[in-house]
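Yeah, one chain of the complex is gone here, protein chain that is, but the others are all in their spots.
Naming follows writing order (A and B), and every chain is counted from residue 1.
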Amino acid sequence: MSEPLFVIVAILTLGGGLGVVATRNVVHAALFLLLSLVSVAGIYLLVFAEFLALVQVLIYGGAIIIVLIFAIMLTRSQEYPRISDNPQWPLAIVAGLAVFGVLAASFLWNLPPASEPEGPGLAKIGESLFTKWAVPFEVVSLVLLVALVGAIIIAGRAGDRE
Amino acid sequence: MPLEAFQVLSAALFCIGLYGVLARRSAVLILMSIELMLNAVNINLIAAAAHMDQTAFTGQIIAIFVITVAAAEVGLALAIILRIFRNRSTVNVDEVDLMKW
Partner (left out) sequence: MRIVDFFLIILGLLVLFTALSVVVLSLTWLERKFLGRLQRRLGPNRTGPMGLLQPVADAVKLVLKEDILPSSADRAIFWVAPLVVLVPSFMLWVTIPAAENLVLRNVDMGLFYIIAFSVITILGLVLAGWGSANKYGILGGLRSSAQLISYEIPVIMVVIAVAMMAQSLNLIHITNFQLPGIQSITPETARLEAGIQNVPFAVLQPLGMVIFLIAGLAEVGRTPFDIYFAESEIVGGPFVEYSGAHWSVFFLAEYMNTFIIAALTALLFLGGWHGPFNPTSPQWLESLVGVVWFLVKTYFVILVIFWIRGTFPRLRIDQLMAFAWQVVVPLSFANILITGVFMYYGWPWWSLTLMSLTLSSVIGYLIYKHVTAPARKVAEVYNRRRMIERQPRRQAGRQSSGPSAGPEEAVSGG
C-alpha cells in the first residue's frame, strides 16, 4: 500500500521542485514551492514521523511561503522583464546531473543495514529535545531571535537609519 | 519502502534545487531553490533516522533544528533582498556586482 503512495508523493514533490526552477512567473514559483513542501510533509508521514510532518506544514506552509509572497509583492518581482534564467543554465544542468549521479551512486553502492520504518512519537521527541539536546535547542532559539532582530533592523523603514 | 528510495528522492530534489540556485537570476527564486535543497536534506535525515536509528531518532531532532534555522535564514535573506531592492530597484543578482573585479 505504501508503494503507490510513495510514487504519488514523490511525483508531486519532484514536480513541484521542477515547477519552481522552470517557471517564469515568480508567484507561480511560490505556489509550486508550496506544493513541493506540503508533499515533503507527506513523505514524512510515510516514514511515520507525524510530528515532523505537522511541523513542516505549520512552519513552511504557514509562515515561510507567506513571507516569500510578501517579499515578491514588496519587490514587485513580477513587473520586471520575465527573463528569469541565467545564460549559464546549460552548465547548471550538467552540474546538477553530475551531483545527482554521484549522490545516487553513493546511496545505492553500499546499502546500510535498515529495518522497517518506525515513528518516534511525540513524547520521545519532547524528552530528547529537553534532556539530551537542550543546549542546541536554546542556541537555536537564540539564533532565531538574533536573525529576526537583524531582519527588522536591515529591512527597517527607509530613512530610519540615515 | 526501502531506505534507498527516500535517499535517491532526496538526492533528486537536492539537484533540482542546485540547478535553481545556479541558473536563476532573481534573488527570490534563488532563495526558493535553497529552500528546496534544505528540504531535500531533511528528507534524508528523517528517513535515515526512521529506518536505522530507532532508539534515539537523532536525525529527526536535527531535522527540527534544520527547519528552524531555515526559517530564520529565509527571514533574514528576505530582509536583505528588500534592502537591496530599495537601494537599486532590482532583485537581479547579476546587477549587484559593485564589488566584483
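We adopt the following convention: contacts are C-beta pairs under 8 Å (C-beta built on N, C-alpha and C of every residue); 3 or more make two chains touch, one makes a residue touch a chain.
Small disclaimer: the values here were computed from a predicted structure and weren't measured.
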Shown chains contacted by the missing chain are A
Of the residues listed, A:L46, A:I65 or A:V140, which one is in contact with the missing chain?
A:I65
Which of A:V21, A:L34 or A:V47 touches the chain that is not shown?
A:L34
In the full complex, which bits of chain A touch the chain not displayed? Write them out.
1, 25, 27-28, 31, 34, 50-51, 54-55, 57-58, 61-63, 65-66, 69-70, 73, 122
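Assume only the chains that are shown with their structure count from here on.
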Counting only contacts in the complex, chain B reaches chain A at residues 1-9, 11-20, 22-26, 28-29, 31-33, 35-36, 39, 42-43, 46-47, 50-52, 54, 56-57, 60-61, 63-65, 67-76, 78-83, 85-86, 90-92, 94
Residue numbers of chain A touching chain B in their complex, please.
2-3, 6, 10, 13-14, 17-18, 20-21, 26, 29-30, 33, 36-37, 40, 43-44, 46-49, 52, 55-56, 59-60, 63-64, 67-68, 70-72, 74-75, 77, 80, 83-86, 88-89, 91-93, 95-97, 99-100, 103-104, 107-108, 111-120, 124-125, 128-129, 132-133, 136-137, 140, 143-144, 147-148, 150-152, 154-155, 158
